[in-house]
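Of the protein chains in this complex, all but one are displayed in their positions.
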Amino acid sequence: MASNAAPPILEMRHVTKAFGGGLFDRAQVVALADFSLTIADAPPSITAIVGESGSGKTTLARLLLGLVEPTSGEVLFDGVDVQKLNRQGWKEYLRQVQVIFQDPYEVYNPFYKVDQVLETPVRKFKLAPSRARERDLIEETLQAVGLRPEETLGRYPHQLSGGQRQRVMVARALIVRPRIIIADEPVSMVDASLRATILASLVKLNREFGISLVYITHDLTTAYQVGENIVVLYRGTVAEAGSVEQVVREPRHPYTQLLVGSVPRADPRHPWQGERDASGEAARANARSCAFADRCPKTMPICIEQHPPLFQTDPDRVVACYLNREAPVIGGEELSKVFVQAASPA
Amino acid sequence: MADTSVTLEPPVLLRLREPGRWAAVRDYTRRNPDMVVGLIIVVALLLVSLIGPFFVDVRQAQPMRAVPGQPPSARYPLGTDDQGRNLLAVMVVGLPLTLKIGFLAGAVGLSIGAILGLSAGYLGGITDTIISMIVDIVLTVPGLLILITIAASIKTFISVEVLALVVASLAWPRPTRTIRSQVLTLRERGYIQVARRSGVSTPEIILFQLLPNLLPYLAATFVAAVSATILASIGLEVLGLGPQNDPTLGMTIYWAINYNALLRGMWWWWLPPIIAVVLMFVGLFLISSGMDEIANPRRRRVV
Partner (left out) sequence: MTPRPEAGPDRPYVPPVLQVEDLRVYYHTLRGPVRAVDGVSFSMPPGERLGLVGESGSGKSTIALSLMRMIKPPGRIEGGRVILDGVDLLALSEEQMRRTRLADIALVAQGAMNSLNPVKRVRDQIADALASHGGVTASQNGRVRARDPRDVVPDLLQRVGLRPSVAGMFPHQLSGGMKQRVVIAITISLQPKVIVADEPTSALDVVVQRQIMETLRAVQEEIGAAVILIGHDMGLMAQFVHRLGVMYAGELIELSDVLAIFDEPLHPYTQLLIASLPSLERKGVFQGIPGLPPSLLAKPTGCPFRSRCPSAMSVCTTVAPTLREVRPLRWVSCHLYEESGDRRQETGAEWQDQQAVGGYQPAASG
């Protein structure tokens, strides 16, 4: 990968986010622990973050969007700490880092027609010199995500289906031509037959419009389909990361293996496989152990002692697991070293 | 392309825009009888005040305009009191006065409550802390006591409007609390986040995103505030701390007590105002109970 003079669009440096733990509230929940990630400025990339509930992926999304402050560590936009952005910088940040949320119901104000979610950013960011041009822009953008303006505009949210609403949201994210879109479970509340279409639009945003994507999901299958690189989160730490081909096809972390084995394949001849969860049977873990130690079928004494660092077992993969302790260790901040770039589109 | 399968129920207000609105109204009556009955009662009371003047001379609501101490008769359908007021006229005049106090005080209380509640809820931080602290302090103060003190000290200057303001001075903390908690909930809604991300400024978010969705709660809070302020005002009046020259319902009850109407069997003096007050409360209560249906719409999602 050629070294890039421009700072990364988004960077997380040793970010830890903990909730609770105040004077009277001794129980502290660490949503994300010492997490680092770099999304380069160029070329436009698609990074998938996979985690189940409790993995910290929602917190991750909110940190990237500047909705919460890290307990320690920094979140940087264009090289500047998000918490320290001035007014101008903040406005730029709001525009360049767009979001698609999970719930296609909640993101609409029921009082306004859906046109409003498209008109508002155009007007606020002054993207069109006239009403006519604004209308054109909106229609073009809707068409770019596969919607027909005459069927979508002028309607209230309750008159559109969940899939249509979500696609309008994709259009909204696109219309400001951001540099990166954070998509937090964009298709999990959408019907299966529409998912493929929406995911295709997201990939199109990346390939045709050069927008980077951070695709956050619990669904390993769509992460594999959409992402070039993947980070598997478990209880706030990175279990495994690298190119999707490596991590999903040949997982090395017992948790990733468990995940891959538990995905129900749409093929009756391909049943669930692999080892089952070993919770309850594994040794007692403590706060310093590997996050997965109490469920792992292969726990060793060293796993209880200390949470493993990242072992780079392949040029395009790291695993946080002592089973791979032969491999060289890399620091958290170097995580993106193992990311690949997409092959040029055909 | 035809309308897609039923997803969310649209907000009631929006539905009125669509054709078939009378059918919607009829069906709504079946679903929400409380609201409709409540509205009928309150509107009926208002009508009494509007049509009343055609049936009775309202000047007779003032003292010494009619033969005092008369039981109900053809000439005086509700009789007269010891000071020579025609009680039917008193009802016709007093009802709107009492309602006026309630609405005025309720509106003032709600407005203050809305401004403070929106600020505290949406802005959070130090604003919220200060406002909430003040609200909590004011709420712990025994309201009626304060009102009595205030009213007693300005006794001679009390008019209907002044009474309304006095009552309003303690009517705003509850609305502030309710609205603040509602804003706290709405603040996390997706569309607020999306609006922020589209570059919308904070005042615009409060006005154009939050406020429309708060309307049902504001309406419900208003009705509750009106009930509370009417109660408070009647409480003050019954103690004699109301406008001396206006025959509000509360003052009428005060005079009735003062002149021992109960012991003397002058039921036509103390009963009508009480019935009117009860009807008013029942009507307002039913409306606020009906508002619950709007404020908590049961949104169905098709499965």
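Letters A and B mark the chains in the order given here, with residues in each chain numbered from 1 onward.
Rule of thumb we're sticking to: a residue touches a chain if its C-beta (ideal position, glycine included) is under 8 Å from a C-beta of that chain, and two chains touch if they have at least 3 such contacts.
All values derive from a computational prediction rather than experimental measurement.
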item	value
Touching the absent chain when the full complex is considered, from A:196, A:302 or A:329	A:196
Which residue of A:264, A:301 or A:328 touches the chain not shown here	A:264
Options A:117, A:220 or A:335, residue touching the unrepresented chain	A:220
Where the unshown chain meets chain A, residue by residue	52-53, 161-164, 191-200, 203, 218, 220-222, 224-225, 244, 248, 258-260, 262-272, 276-277, 280
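In this text, only the chains that are shown with their structure count from here on.
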item	value
CA centroid of chain A to CA centroid of chain B, Å	50
Residues of chain B that touch chain A when the two form their complex	1, 3-5, 7-11, 14, 189-191, 193-200, 209, 212-213, 301
Touch list for chain A against partner chain B, complex	65, 67, 91, 94-95, 98-99, 101, 103, 105-111, 117, 120-121, 124-125, 151, 156-162, 164, 169, 172, 176
